[in-house]
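Of the protein chains in this complex, one is absent; all others appear in place.
Note that the chains are named A and B in the order they appear, and that numbering of residues resets to 1 at the start of each chain.
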Amino acid sequence: MSNSSSMPAQAKSLKHAGEDIWKNRTEKVNAELFTLTYGAIVSQLCTDYERNFQKVNEQLYSMGYNIGVRLIEDFLARTALPRCENMVSTSEVVSKCAFKIFLNITPQITNWSHEKDAFSLILVENPLSDFVELPMDAMKQLWYSNILCGVLRGALEMVQLDCDVWFISDVLRGDPQTELRIKLNKVLKDEIPIGED
Amino acid sequence: MAIKAILVINKSGGLVYHRNFSNEESLSSNDYLIIASTLHGAFAIASQLTPRAVQLGEASNAVDYTIPYIPYVGFPRSNANQNEKSRFSSNNVSITTSLGSFKGDDYFKEPFQSWNKSGIRQLCTDQFTMFIYQTMTGLKFIAISTQIPANVNNSDYPIISIQVADNLLRKIYCVYSDYVMKDPFYSMEMPIKSELFDQRVRQMVSNIA
Partner (left out) sequence: MPQYFAIIGKRDNPVYEAEFTAQQGQQGQVQQGFPQNLKELNPFILHASLDIIEDLQWKTNPNTQSGSNSGGGGGFLRSRNVANVDNCYLCKVDHFYGLAVTAYLTYGGMKFVMIHGNMNNGDVQIDDNSVRAFYQEVHELYIKTLMNPFYKINDPITSPAFDSRVRALARKYLNK
C-alpha cells in the first residue's frame, strides 16, 4: 500500500530533478553539431570497416561502453541520487534523469518482463538520428544508435548492475518505433562499495 | 579549517591523486600509497563495526544521511574574507568564472544524500582530522585537515565542518567528473596527471578559510 502510493511521488520528484538539472545546472552544446558529429563517426566507421555493419555495431557499442563508464561519474556528481532498490526505480532514473540530463528526452518505459528484471525504452525522438536516412545496404544490419546501448551498459555496470542492452527496433530501419531493451543479468553484490550498506 | 591534503582513492584502494597543501613535503609518494591502501582497509573494517556499534547505542533505525547544502563552499565570495578574496582574484581571474560543464554559480544547490553510510566519514585525532566522501562507484575523496577538535565544548564546530567537508568533496567529485572522466587520454583507475584538475582542486582548497 505504502509502496504503491510512494512510487508516483518518487517518480515525480525524479522527473522534477531531471528537468531542473537539465535546465539550470548543465551547459549545452549545439544539437546539430552533436548530431552531425555522431553521424560523421558512424559513416566513417562504415567506410573504415568496409561496410561490415556487424563490426560497426560492435565498435559503436564499445565506444559507448567507454563513454558510459566515465559518464556515470558525471551523472552521480550532478544528481547524488541514492542507490535504486529495484529495476523499476532504475528504469525511472534512466528515463527521467539520465536521458533527460544528457539528451533532453524522456523515453517511455514499457514491456516489463514477468520477473521485473527487463524492460524496454521507447525512444519517441532520438537526437542522434535526426536527418539520418540509412543507405539500402545498411537497412537490415546497422543499429545506427548502438552507442546508446554501450553507454547504458557501461554506466549501469559501474553502479554494479550487470545488464545486457540491445536494440529491438529502430524507425530508421522502417520499424514503427525505436525500442531499446535493458535486461538485468545480476546485481554485482561483491562490488558494491563497502560502507554503503 | 585549513586543509592540508586532498587524496583520491580508486575503487580497488589504489591512490590516483594526492596533493599536499602545506609547505613542507614530509611524505614520499610511497608513504601516500601506503596511507591510501591502509585507509581503504580501515574503511572496510570500520563498516563491519558500524552495524554492531549502532546496535550498542540506541540509535533509531531511521538515520538521516542527508547533508545540507552549504552555499559556495570552495568559492571566493563566501567563506573567504576580503583580503583573501582580493588575493585570489588577482591570481586566478580566468578560472573563477567557469564551472566546466556545470551551469550557474555553484555546482549544486540542494541538500544531498551521503552514499557513505557505514564507513568512516570523519576521523579525529590529536594531530589532524580526516574527512571521507565515497561515491556510488566506490571512489573515495579524502580531505585531511590540520584542525583538531580542541574546543570540544563548542559542539557545533565539528558538525559544521564535516558538512562543509562533504560539500567540498562532492564539488571535487564534480570537478573530477569533468576534468578527469572527460579527458579522452585518461585511462580508468590510473593516476591522475591532469593539470586542469589539479588547478581546480588547489583553487577550491585555497578558498576554504
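In the analysis below, contacts are C-beta pairs under 8 Å (C-beta built on N, C-alpha and C of every residue); 3 or more make two chains touch, one makes a residue touch a chain.
The structure displayed is predicted, hence computed values, not measured ones.
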item: Chains on display which the left-out chain touches in the complete complex; value: A
item: Residue of A:50, A:85, A:115 or A:133 in touch with the missing chain, whole complex considered; value: A:133
item: Touching residues on subunit A - with respect to the absent chain; value: 32, 35-36, 38-40, 42-43, 46, 130-135, 138
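The rule we apply is simple: only the chains that are shown with their structure count from here on.
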item: Where subunit A and subunit B are represented by their mean Cα positions, the distance between them in whole Å; value: 30
item: Of all residues in subunit B, those that touch subunit A in their complex; value: 11, 43-44, 46-47, 50-51, 100-104, 107-109, 112-113, 115-120, 134-139, 170, 173-174, 176-178, 181-182, 188
item: Partner subunit B, residues of subunit A touching it in the complex; value: 24-27, 69-74, 76-78, 80-83, 158-159, 191, 193-197
